[in-house]
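Coming up: chain A.
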Amino acid sequence: MEIKAIYYLIPSLIMFCCGLYGFLTRRNMIAMLISLELMLNAVDMNFVIFNRFLFPEQLEGMMFTLFAIAIAAAETAVAIAIIINVYRSVNQVDVRTLNQMKF
Partner candidate 1 sequence: MDYSQFLAMKQEIGLLVVFLLVFLYDTFMPRSTQKGLPAFASIAMLLLTVAGCLGCCLCSCSDVVAFGGMYETSPVISAIKNILNIGVVIVLIQSIKWANGEFMTMRRGEFYELLLVTLFGMYLMISARHFLVFVIGLESASLPLAAMVAFDKNRYESHEAAVKYILTAVFSSAIFMMGLSFVYALAGSLYFENIYGALFVSSTSTMLVIAIAFVIAGIGFKLSLVPFHLWTADVYQGAPTSVTSYLSVISKGATAFAFLVVMAQVFGSLYAQVWEWMLYALIILTITVGNLFAIRQRNMKRFLAFSSISQAGYIMLGVIAYNTLGMAAMMFYILVYIFSNLGAFGVIGAIENASGKVSMDDYRGLYKTNPRLAFTMMLAMFSLAGIPPFAGFFSKFFIFTGALQGASVAIYVLVLIALINTIVSLYYYLLVVKAMFISDDECVIAPFRSSCSERLGMWIALFGIMFLGLLSPVYDSLIDLSSLSSIGMYFIR
Partner candidate 2 sequence: MFTNILIYFVVIPLVMLGLLALCRDVKQIRAVAVVGSLGLIGLSVYVLLEYLGIRAAGNEDPMLFVDSWSWFAPLNIHLAVGVDGISIAMLLLSSIIVFAGSFASWTIAQPKEFFLWLILLSTGVFGFFISIDLFTMFMFYEVALIPMYLLIGVWGSGNKNYSAMKLTLMLMGGSAFLMLGLIGIYYHSAPEGAPLTWNLLEIVDNAAISHGWQSFLFPMTFVGFGVLGAMFPFHTWSPDGHASAPTAVSMLHAGVLMKLGGYGCFRVAIYTMPQAAHELSWIFLILTGISVVYGAFCACVKTDLKYINAYSSVSHCGLVLFAILMLNETAMTGAIMQMLSHGLMTALFFALIGMIYGRTHTREITQMGGMMQILPYLSVCYVIAGMASLGLPGLSGFVAEMTIFVGSFKAGMADYLAGDGSLRLVFTIIACCSIVITAVYILRVVGKLLFGPVYDNHHRSLTDATWWERLSTATLIVCVACIGCFPNFFNNLINFTFKPAIFSVLGIN
C-alpha cells in the first residue's frame, strides 16, 4: 500500500471542518480560538502535503507554513489579549453575550 497525498489531505480537511464546527458552536471565546487554531493548522498541513507530494523540488509550501505558524502565533496573542480585556470588562468569556450591537 502506498500512502497517497489524499490520505493525508482528508484528515487535514476533517481537522479543518472540526475547527469550523467548533468555531461556530462553542460559546467560550477561548474555545473558539482553539477551534481556529485547528483550522489554521489544517491549512498549514495542506501546504506541506501539497509541497511534499506535488512539488517536492521547491520549498514554497513549507516556507509558507513556517511563516503561517508565526502569523498564527501573533494572531493568537492579539486575540487572547483582547479576550482577556473583555473578560476584565464584563467578567466572562461567553461570546453570545457580546451582542449589544446589532441590526
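As a convention for this text, a contact is a pair of C-beta atoms (placed from the backbone, for glycine too) under 8 Å apart; a residue touches a chain by one contact, two chains touch by 3 or more; residues count from 1.
For anyone wondering why these and not others, all candidates are chains of the complex that A comes from, given by their letters.
The model shown is predicted, which means the values in this text are computed figures rather than measured ones.
Q: Which candidate touches chain A in this complex: 1 or 2?
A: 1
Q: Mind listing the chain A positions that touch candidate 1 in their complex?
A: Those in contact with candidate 1 are residues 16, 19, 23, 29, 32-33, 36, 39-40, 42-43, 46-47, 50-51, 54-55, 58, 60-61, 63-64, 67-68, 71, 74-75, 78-79, 81-83, 85-86, 89-90, 95, 98, 100-103.
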